[in-house]
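This report refers to the structure that appears directly beneath it.
The other protein chains are all here in position, but one chain of the complex has been omitted.
And now, chain A:
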Amino acid sequence: MTHKTVRIGALTRVEGEGALVVHARDGRIAGLELRIYEPPRFFEAMLRGRGHTEPPDITARVCGICPVAYQMSACQAIEAACGAEVTGPLRDLRLLLYYGEWIESHALHVYLLHAPDFLGYDSGVAMAADHRDLVERGLELKKAGNELVTAIGGRPIHPVNVRVGGFYRAPSRRELAPAAERLRRARDHALATVAWVAGFDFPDVEHDYRFLALRHPSEYAILSGAVGTGDGRAEPAGFAVADWSDHVIEEQVPHSTALHARLDGETGYLTGPLARYALNSARLSPLAREAAAAAGLGPVCRNPYRAIVVRAVEIVHACDEALRLIDGYAEPERPCVPVEPRPGVGHGASEAPRGTLYHRYRLDDGGLVAEADIVPPTAQNQARIEADLRDLLGPRLTLPEDELAALCEKAIRNHDPCISCSAHFLDLRVDHG
């Protein structure tokens, strides 16, 4: 009986710290564990006893890459619990802030973390030495996102201007003008990015994914919507965000500080760009739809390696829609709506760049947080990433270990996992015995 173990001690070019161990027996995969070993961070426990205004700022600290996602899901959950609703120009401002974060995060992932896999570099820095103009373009794009977040949120990461009910201060039209100027250039860069990544050499792989993403009646859902599920063939099923816990169940697994999630009893569904695109591609902005068509995406994409193309299309959409919102922006009469605490339960979900991020809070009689539940996208995707890896490795176990490890890392980076977010993640170890 032959045994083999492939171990990746620390995954590179992903957010946070995780490892992978693969156990092989007689040429078959006996076990595969995506290990999220970053310590549990106890955010949910930390939130108990806090005032109803505090979750957006506390949970923003879960991640330096997508703090706005945490703020938006938290705000909406608290507002739902308190019977408040943010509409009109204040909702537009939230969406604008979120587009800024999307541009920042997607540009970073596409250019510095993911593209090196397709061009044969170990790192974005090594790629920059040979492709200076490309990396400069990526940094310009990211900067446009940074400036938008700064203009609305007060600083480029961990914005300080977000509050339950809206903002501490609404920016003037004049203050958004420089960000709009940079966004116009960024939109061109984003279109060029789609054309660039669409030309990469993609492995011929498709998975029969079960997708989960928010859906909105008139928008490519980012800020809000109902939960949509489906395989991209039939009309998606769906449920209200408030019914999340009836459908999505988290469970502990021994090898990870991240939880695994089941959707209606089944493990291994996918959230993130492929899911959003499969369930919502018709609602992209016309310019983003054109870019997607020119890139050959079709209405549904099941090739995880082409997620980089979907992300690039989503950058086009974010730039395009942000410009539309800035053009139509009217300064709100007041920067926030009142949100008075009351006992109850509130649910909020939004689309972080990596997928659906759900928050639930129960407020007690004093208006303090009695329970908090946060379900980040990477934890939801973890079982599906493991399934992708099984499909990839099964026929290739005889390859040298360093090749196996490189293949695994590429497959994982397709999903842009944010290990820090999900650490409630890579070291690849293949155990051939």
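We adopt the following convention: contacts are C-beta pairs under 8 Å (C-beta built on N, C-alpha and C of every residue); 3 or more make two chains touch, one makes a residue touch a chain; residues count from 1.
Simple rule for what comes next: contacts and distances are computed from a predicted model.
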Among "Hydrogenase maturation protease", "Sodium/proton antiporter complex Mrp, protein G", "Cytochrome bd-I ubiquinol oxidase subunit 1 apoprotein" or "Sugar ABC transporter permease", UniProt-listed name of the chain not shown: "Hydrogenase maturation protease"
Touching the absent chain when the full complex is considered, from A:Gly27, A:Gly49 or A:Gly64: A:Gly64
Touch criterion as defined above, residue of A:Leu113, A:Val164 or A:Ile374 at the omitted chain: A:Leu113
Touching residue (missing chain; options A:Glu85, A:Asp122 or A:Glu181): A:Asp122
Selected residue (touches chain absent from view) among A:Lys4, A:His52 or A:Lys142: A:Lys142
Chain A, residues in touch with the chain not shown (by the definition above): 10-17, 61, 64-65, 108, 112-113, 122-126, 128-129, 132, 135-136, 139, 142-143, 146, 156-158, 419-420
